[in-house]
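Pasting a structure here, questions to come.
Heads up, one of the protein chains got dropped from this complex, but the rest are sitting where they should.
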Amino acid sequence: MSEQLLVGLVSISDRASGGVYQDAGLPALKDWLGKAVTSPAIRYEERLIPDEQPVIEATLKELVDRAGCHLVLTTGGTGPAKRDVTPEATLAVADKVMPGFGEQMRAVSLKYVPTAILSRQLAVVRKQALVINLPGQPKAIKETLDGVFAAVPYCIDLIGGPYIETDEALVKAFRPKSAIRPKT
Amino acid sequence: MSEQLLVGLVSISDRASGGVYQDAGLPALKDWLGKAVTSPAIRYEERLIPDEQPVIEATLKELVDRAGCHLVLTTGGTGPAKRDVTPEATLAVADKVMPGFGEQMRAVSLKYVPTAILSRQLAVVRKQALVINLPGQPKAIKETLDGVFAAVPYCIDLIGGPYIETDEALVKAFRPKSAIRPKT
Partner (left out) sequence: MSEQLLVGLVSISDRASGGVYQDAGLPALKDWLGKAVTSPAIRYEERLIPDEQPVIEATLKELVDRAGCHLVLTTGGTGPAKRDVTPEATLAVADKVMPGFGEQMRAVSLKYVPTAILSRQLAVVRKQALVINLPGQPKAIKETLDGVFAAVPYCIDLIGGPYIETDEALVKAFRPKSAIRPKT
């Protein structure tokens, strides 16, 4: 009935994509979204790729421009190490930078660990999609999504995507009164 | 006696500038400044323009370079939507970026709404002027000015403008002791 929500999930890790260990990022992202988003139905596009800037850029472009995703979540590659290039790749495909997401994700993580300031995660808008970098660890993925997702549905509204509703026990989507639709 | 304070006020909105509705941004900015700044006398330069990046850039340059403003406040155009380009226009005319203003304005607004992280507002220095992007809503304009204006007078000192004094009941301008002048 209502439009599907197309979500791109990108796990960025040399070792997971190389089969050295099992990827834990994509399952953590799907688990969180599956619980928090109550409508519309979500279709996932999943990618597991190495920490190569051109590969990350091409993957983000493909998910937004061809697959038509409204939301893309990446996990991994946001630290200070040489191979961590997720933020650079994300910036390179941005139409607009959304500095508040990175600030707030670091502020949230700082409640848990002082090394949160080492995370360089950011968010951008590309065409009809919001792209958010998340940390690599499942625990940190949950903490940061808990901390910023309340603003995601209204952001998706503003860039032309489907109307997202959430399980308010987990995360309460916020919209100005004029933007709230009757419950489905 | 003392030098006038020249303040540029720029309301950026397709609909208000197109006459679709009445602009509420310029009155809100003048109301706040008129109460908070007790000296020197303020002369305003007001502009109401559409969300067009070249127009915004040209307006900011004109206000700083020709009109000689010490402070320019914009309102509107800082969200994630396609037509929101105020931050890009402001960055394009910047001599120096002042990241602390955007961070603090978002932190202040976060006390009211979780969607504060969607605001991309920033501040820059161009020549002798401090340029600050503010939100579009009068209520949010007041909240963010309340939250950052304490730092504005000393910033204007440092870039060579007139010595601003404020009504301390509304906002207490902060300066290091060495920079404080006797009350006028």
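In order of appearance the chains are A and B, and numbering begins at 1 in each one.
Please note the rule applied: contacts are C-beta pairs under 8 Å (C-beta built on N, C-alpha and C of every residue); 3 or more make two chains touch, one makes a residue touch a chain.
In this text the structure is predicted, and so the values were computed from the model without any measurement.
May I ask which residue of A:K30, A:K61 or A:R106 touches the chain that does not appear here?
The single option touching the absent chain is A:R106.
Quick one: say which of B:D65, B:E88 or B:E103 touches the chain that got left out.
Of the candidates B:D65, B:E88 or B:E103, B:E103 is in touch with the missing chain.
Contact with the hidden chain only, please: which chain A residues?
79-82, 84, 88, 102-103, 106-107, 110, 113-120, 122
When the complex is taken as a whole, what residues of chain B touch the one chain not shown?
96-101, 103-104, 125, 130, 148, 150-151, 154-155, 158-160, 174-176
By our rule, only the chains that are shown with their structure count from here on.
Please work out the Cα centroid separation of chain A and chain B, and write it as a whole number of Å.
Chain centres of chain A and chain B, defined by C-alpha means, are spaced 32 Å apart.
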